[in-house]
Structures are given as structure tokens and as C-alpha cells.
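Here the complex is missing one protein chain, while the rest keep their positions.
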Amino acid sequence: MKLAKPLTLEQVATILKADFEGDPEFIISGINEIHKVENGDLTFVDHPKYYDKALSSAATTIIINKKVKAPVGKALIFSDDPFKDYVDLVNKHRPFNSCSQMISASAQIGEGTIIQPGVFIGNNVEVGKNCLIHANVSIYDHSVIGDNVIIHSGTVIGADAFYFKRRPDRWDKMTSCGRAIIESDVEIGACCTIDKGVSGDTIIGKGSKIDNHIQVGHDSEVGKNCLFASQVGIAGCVTIEDDVILWGQVGVQKDLTIGKGAVVLGQSGIAKSLSGGKVYFGSPAIDARNKMKELAMIKRLPEIIEYIDGNK
Amino acid sequence: MKLAKPLTLEQVATILKADFEGDPEFIISGINEIHKVENGDLTFVDHPKYYDKALSSAATTIIINKKVKAPVGKALIFSDDPFKDYVDLVNKHRPFNSCSQMISASAQIGEGTIIQPGVFIGNNVEVGKNCLIHANVSIYDHSVIGDNVIIHSGTVIGADAFYFKRRPDRWDKMTSCGRAIIESDVEIGACCTIDKGVSGDTIIGKGSKIDNHIQVGHDSEVGKNCLFASQVGIAGCVTIEDDVILWGQVGVQKDLTIGKGAVVLGQSGIAKSLSGGKVYFGSPAIDARNKMKELAMIKRLPEIIEYIDGNK
Partner (left out) sequence: MKLAKPLTLEQVATILKADFEGDPEFIISGINEIHKVENGDLTFVDHPKYYDKALSSAATTIIINKKVKAPVGKALIFSDDPFKDYVDLVNKHRPFNSCSQMISASAQIGEGTIIQPGVFIGNNVEVGKNCLIHANVSIYDHSVIGDNVIIHSGTVIGADAFYFKRRPDRWDKMTSCGRAIIESDVEIGACCTIDKGVSGDTIIGKGSKIDNHIQVGHDSEVGKNCLFASQVGIAGCVTIEDDVILWGQVGVQKDLTIGKGAVVLGQSGIAKSLSGGKVYFGSPAIDARNKMKELAMIKRLPEIIEYIDGNK
């Protein structure tokens, strides 16, 4: 999330009542979770395992729970609980605003777009031209919909990222302030959920077609002209390149990449990145031909066991 | 889809600016995709693999992208892009009509039917007697609901078929003009999706009971008194005969048949037709007893490997 108005290091440290290292006038122009950061961003880190990643990332201000030296050109804010402080900043700069009508006055709807009854369109949503939004769709604040997009009933665009921090006695919610972006010429079926990004964007690429009951988690990016059949589930922070086909009930774990033009057969489970241009099957998924061979070999188990039992 | 008013071959060819072979006065009484055609129908074919199927089908007018001789009693319309021309005809004869209120003025609602708040009922929908439609259900245009039907919240009846044609740079949408038909005494759980047929009907048979989060694809026909547990997904053009039980998260691929009284255990994947009266399990699903034997044999792998390693 870009800040509407940049802050100085000192201003942020004052809000958080925290010590800091760096020029008090150092500029913070965005607040972003480590997954997607750029120059000018503030991010946070609270686990030794990720200190190096955060300190060497593109982010230029880091809230950290250890007294370290600031890398060149960067600023640090010291905190006992960087997660909490980061979430406090997000809540302060993007507070939830309720809506008293089905279509927010601040939503922009393009020419030629049809919005059927019962559709909720939240604050600051942008919908392009010639879209068709069917009845009882819900589009959360700040979502962006391109042109010629069709969204079927019951679908939810831009709900919160499913991202919680484990505490000894509870799960603390990461307030997500990113967006869901549906590019032009996309069709999304009924009862789908496309979550917003934690601080960046979840993207459904131009021309992709998505069937019913599909889940796309926070910060995942789906390429152009992909085709997903019903009940596919995609976790957070997944990259799916162009022209990928996922058949029904496929599940994709977080933080991985599916290469351009890959095809994954129904009910497969993707547990690691897949290279493009091939067909996959199984849970965990492997090359579909190898999976078929494996299934054929399993069929020979009676014969194998007969041999073993006869030779003991 | 039957045409409200039949057309002549010449009228259709003029609309499409296409050459034709046959009596200019030859009657076209319906427009249907090849999956379900009858005498009087116009259909299309654009792939050599399906020429014979289309030409020998019940359809009597065929849009085709090859100069062939018309079979006896049939007419042909020649087109460089039969898919596009077919979709143009569908869009012309069943254009989408938006709705400005939750219940369309053209919907017919039977006596004793209760419609809870937030329900959308589209144009030309028919709902029978003594139904209970819970809050925030969406029923698309032209759907037909029988008597004593219960539909739970969030469910979507009659959304578009998930049917696209691959083009080099995009997917082209097949406009679906069929219907979703929910017969009497059916109960459909919450957050289900029953898509409309491409040009024919998707049918949930009398007395069938369907749990939450279930997907039934276009043109699929579910028999009478079936029982589907939560999160079952059924692709398009599937035939499920009477008294079939599908347990949770079962997936069924397109274009196949599950025989009367079959029972499929949870998470199974159906990749080919199954005969009735048996119990199935696995992905791909096989006779459940055989699957159990197979699982038991896999448990003997340590022993098999020990034998092999010891005898090398």
C-alpha cells in the first residue's frame, strides 16, 4: 500500500512510541508486508530466520525486534512486537469504512456495465466498461475490475487475506490493505472467492476464465488466458503463468510457481513449483505419464506379493 | 433452445451473410449445440473430427466450415467460423436482459412458496408451489423450479455454462441459452451452483437431496432421489441415474454416466462411466473392495522392499 501522503521516519516512530536509527526526515512512502516491497516502503520482521531477508529487501525502513545496525541507505525502527506495530500502522492508514448502501458512492462504474440486483460494491472500487456483474456478488473496498468482465452470482472479490500470527493463546490478524485486481476480459463463475493482497495485489490476468467455487488466496497472481475448472483452490502468494489449465478440484499450495501452459489434471495437489508446458497428475502431482505408469505398477502388486509369498 | 418463431434457412443465412445448400424455405425451429439436438434444430461443427457426428446427428441444419454435400433431408450453412456464427445467432435470439429489482416482474411464483429476503429471481423464471427459497439465493433467467423445493442461502441456479473455445490469443465464450431445471421435492444446500445447459437443460431429478457447496455443470442430468454430500463437483454433460449416492468432495469428470444406485465414497475421482449398484472408491475410482485391497497391499511395500534388497 502506497501512503496517500508520505511520512517521515520520526513521525512513524512517534506514532509507535519507538526508538529508531536513521535520519529523522527519512521518507516512508508505503507500508508493505515483506512479500512485496519496494524502495520507500516500511516493512517488519520479527523472526531471526527472516532478519537478513528483511534487511536486504527493497524496503528502506524496517521495524525489527533486535538492535542491529541499519544497512546503508536504510532506517530501522526498534520494537518488541513488530507485527503489532505494523498492523497498527495499517489500521491507522487504511481503517475499515462501513457502507450504508449496496453500491458505495465512491465506487466508479464504467459505461455500459450492467449491475444486477443485490450486488455490493464497496468504497473506492473501480469497475470498467461493459462488465456484467450478476446478482448478489460482493466486491470489497479498493478492488479494481477491468473492462468486459463477467462475474457470476455469489462471488466475493477482495475479502481479507487469511493471514494470522500465532501467539501462545490466540491467532492475531494481519490486517490486509492490498487489492484484488480483475483484469479485462476475465470471467469468474459463481460462488468464487478472490482475496485481496496483504499489502500488494491479488491479480487475475487478462482473458482468464474461472469456473464456480474457486478460491484464489492473497497476493496470488494468475496470468493471462488461464482456465480453471470448478472447485480449484489456490493458496496465497502463488504465481500462475499464462495459459495454465487447472482441472476440477486441483489444490495449489502457497509460495510456488506453475509455469506457462502447464495443464494439471483433476484433484491433483501441487506441493512444489511446476515447469510449464507439461501435463501433471496426482497428489502430490508429478508428470501425468509417470503418474499413469505408477498407477499401472500399483495394479501389479497382487502379482508381486504372490511372488514374494511364494519365495519365502 | 426452441425458437419462439421458426426461421427459414434463407433467413438465417442472410443474418449470417453466408452461403447455404438446401431449400431456402427449409425450416429451422431450434438452435442447439451438438450435445442435445433434435429434428428441426440448427447446430454447428468446426472441427473435422466431429463432421460426421454433426452431419449424422438429429440436427437438420448444420453450420460447417467445409464445402461438403448436404445429407438427405438436411441443409448446410457454410461459414469460416461456425462457432462465432452460432454464438451470434444465440445472442440475437436470447439476448441478456438485465433486471432492476430482486424479483423480476416476469417470474412466476407458485402458491404457498416462501421467498426470504435478498433472493434474486430473474426473468421468466418459474417457481412451483410450497417452495422455500432462503435468503440471498440467486436464480438466473429461464430457470424452472418444481413444487416443494427447498433452496438454501447463497446458492446460484442457472449461471452460465463454463464453455469456451480456444483461440490463438484468447478464449471465446459460448453463450449458453439452456435452462436449469430443479424438479419437485428437491432440496439444495447453501452455496451450491447448478449451471444452466448450453442449449438444453441441466436437471436435478425429483426428490434428490444435495448438501452445501456442490457444483453441477451444464447439461448434466441428475436422476431421482440421489443424495450428494458437501463439496461434490460434477462437470458438464454428466448423466447420474436414480438413487446414486456421492459422498463428500467426490469429483466427476464430464461426459460420463454413473449407473443407478451406485455409491461413491468420499474424495473419489470419477474419470470414466461407472455401472450401477456398486460401491466405488479412489482417484481414479474403482470398486471399493478392490481399492481397499490395493491400499492393504501398499502397506506391504516395506516387506517387499526388504525382500528385494536382501536378494540382490
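Some points to look at:
Letters A and B mark the chains as written, and numbering starts fresh at 1 in each.
FYI, contacts are C-beta pairs under 8 Å (C-beta built on N, C-alpha and C of every residue); 3 or more make two chains touch, one makes a residue touch a chain.
Computed from a prediction, not measured in an experiment: that's the story for all the values here.
Residue in contact with the omitted chain (choice from B:36, B:94, B:152 or B:196): B:152. Set against the missing chain, the residues A:82, A:154, A:178 or A:259 yield one that touches it, A:154. Those residues of subunit A that touch the chain absent from the view are 96, 98-102, 118, 120, 122, 136, 138, 140, 154-156, 159-160, 162, 164, 169-171, 173, 191-193, 195, 213, 215, 217, 231, 233, 235, 249, 251, 253, 267, 269, 271, 283-284, 293-294, 297-298, 300, 303-304, 307.
Subunit B meets the missing chain through residues 114, 116-118, 132, 134-136, 150, 152-154, 185, 187, 189-191, 207, 209, 211-213, 225, 227, 229-231, 248-249, 266-267, 283, 295, 298-299, 301-302, 304-305, 308, 311-312.
Criterion: only the chains that are shown with their structure count from here on.
Computed centre separation for the pair subunit A/subunit B is 32 angstrom, with centres defined by C-alpha atoms.
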